[in-house]
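Note that one protein chain is taken out, while the other chains of the complex remain in position.
== chain A ==
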Amino acid sequence: MESIINRINQQKFWSFHGGVHPPEQKAITNQKPIKTLSLPDQLIIPLQQHIGRQGDLLVKVGDHVLKGQPLTQSANPMAVPIHAPTSGKVADIKHSVIAHPSGFTELCIFLEVDHQDTWVKRTPCNDITRLSNQEIIQKIADAGIAGMGGAGFPTHIKVNTKPDINFLIINAAECEPYITADDLLMCEHSESIVDGIKILDQLLSPAFILIGIEDNKPKAIDALKKATAEIEKIHVCVLPTKYPTGGEKQLIQLLTGKEIKSGNLPIKEGIIMQNVATCFAISEAVIHDTPLLQRVVTVTGQALEKPQNVWALLGTPIHYLLNQCGFDNKGMEKTPVIMGGPMMGFSLPTDTVPVVKTTNCILAPSYKEMPSAFEGSSAEVECIRCGQCADVCPTNLLPQELQWSAKAKDYPQLKKLNLSDCIDCGACAYVCPSHIPLVQYYRVAKAEIRQQQQQEIKAEKAKARFEARKQRLEKEKIARELKHKKAAEARKAAMNKSTPEAAEAKSAVAAALARVKAKKAASQKSSENTASTQASEETTIQDNKKAQVAAAIARAKAKKQEKIAPQESSSSAENESVKDDKKAKIAAAVAKAKAKKEQNKAAESEPEQAKASTSADKKANAIAKAKAKALAKKTASNNSDDSSKEQKAPLDKEAKKAAAIAKAKAKAKAKALAKKDKASDVKNNSQDDSQISNDNDNQDISQTGTPDKVKDSSDKDTKKAAIIAKAKAKAKALAKKQLASESASEESQMIEQQKGAK
């Protein structure tokens, strides 16, 4: 490091590869002092004027703001606040074209200037040494200072680093042709600049401070040398004029001989670079509590009558500056107006674009002066591989090879040729005899590569997500299978144990299996039925009514038979009656079961074939009904054989009771059936219901069966009769349901027929 300083003291510097010497054209403006313009009527202040994020709005439309009042704020360190450059009213907050090559619009505050220029309250600080580093950094951040050399990186982040800095380099090279803003600032405000450098010195405590300045600014060099004469740490380094000396990496190489590794920041080498205008802004902010409200802008070019440097408030529209400097487009329909220098500046889409923190020059050239700015890329011819571009490239790239790869969209090759190290300086395109807009090709390629990378990242993320999901599903599946296996094993083990629970479980399984089979059969059957699926409410009601009617008929019949039975009674042995009793019971149960079965079937097939049931069903029902009736008759006659005449009266009573029960049951059944009709989830429900009803019937039988043993024979007889009646009623109800579609006359006919059979 000492050797570096020794070399610098001898004014010997390193050099960088390439570089060009475009006409400097600085004499147009560098002899005139910086002019302070009158206030424009309107300022357009973009919310974002730097690299990073925009802050949150602090004002709304209609607010009156004072000069220096912050307009945005944010807790985000990458957000830099903006301030009202003068007092006035916020007229509007809307999107407007900003100072960007794309010509995009961004949110801007339109400030109606009240020409009072009223300041907010300021608290100047006379002794900066009393401030702590954090206080200074806070002041810099609050003042909204972003690098004024062109990139616009937030300054408070750049100066807030670990105190291990070898070199603080102040970039005063101003290598772009035409621009003299920094030159004049150094001439007129060298003391303030040195104050700013002192503040940076306090913050960063670098080993050495180097000011890099090109030798085409003798006045500025003198002024700086005078201002820094007493500070040993500061070295003013006068460099030969060559574009792009002012590039960060190039200036570092010139002054220290060090190369910054590709992709690294200079801070890694212990180097920090600040623009000279930023130093001025820092001193203004820290010492005078003046936020960044204005900057020196070189308004130059041969299309202007009075080209000069001006103090322009941030937000000043370009047309105001051009008018102040006597812009004359000399009848040219389309003239370029460039923000920045001729090498790296960008042409503006409209004249409403405002001055921002990074605007150092407005260039309005004449056609004679800069014909290629008027022609665009129309003059492009084939590359002849002359290699002049490679000779002037400051990063030692091969521009002609890059150009071929960029045209071929060969991105891997572009990466291999280190396109990302291109600093867009434009030296290659400047010298190209074929007038190829090389930088434009690189910009497009860079943007496309960036886009592709983003897409790749996106795709990678999506892939990872998909893989994770697949894995998760796989895992879940395995876990589920394992659980099922375990459960099955547990069940098996439990079943194999010879406990009553196990037996029950077994039988339950068997029952379930049987149910499933029955269901299957039923569904098969129902699927065979192709009858219409409309089950109307009316038919249900009708069914209900019919069922009631049927129940009534059954009741009547039972009564009748009971009455008849004693009349036809004859004496027979008790043994016989017991036998008969058993038979009758069995028969009744069979009938009931049959009826149930039919009912189930009917219930299952009901929804599908509400109106018309198949003839097979009908037949089966009819047979069942007939059977039941026949059986009932038989048992009744049998019963009547046993019963004596004396037992008539109680028997009568019993019979009545039984009939009542039968009636109630029949009603319940009918209702249940009606319900089933309506149910939508038919199959399962009907299955369950039938199960339940079966159970109920079993209960009924057992209930009615128990007193049988206790009571006398006549008692038993009446019970039997009741059961028969019940069975009959059920069968009838079922039959009614099944024959719902048929006419009542048919029904009555059948009953009559049955009666006749009796």
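The rule is simple: contacts are C-beta pairs under 8 Å (C-beta built on N, C-alpha and C of every residue); 3 or more make two chains touch, one makes a residue touch a chain; residues count from 1.
What we mean here is this: contacts and distances are computed from a predicted model.
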{"item": "Identity of the absent chain, which is to be given by its UniProt protein name, from \"Phosphatidate cytidylyltransferase\", \"Ion-translocating oxidoreductase complex subunit D\", \"Accessory gene regulator protein AgrB\" or \"Pyruvate dehydrogenase E1 component subunit alpha\"", "value": "\"Ion-translocating oxidoreductase complex subunit D\""}
{"item": "Of A:344, A:414, A:449 or A:551, the residue in touch with the unshown chain", "value": "A:344"}
{"item": "Contacting the left-out chain in the complete assembly, out of A:183, A:284 or A:401", "value": "A:401"}
{"item": "Which of A:440, A:523 or A:548 contacts the chain that the document leaves out", "value": "A:440"}
{"item": "Residues in chain A touching the chain absent from view", "value": "16-17, 20, 22-23, 103, 177, 249, 253, 259-264, 319, 334-338, 340, 342-351, 363, 365, 370-377, 379, 381-388, 390-391, 394-398, 400-401, 417-418, 421, 424, 426-427, 429-435, 437, 439-440, 443"}
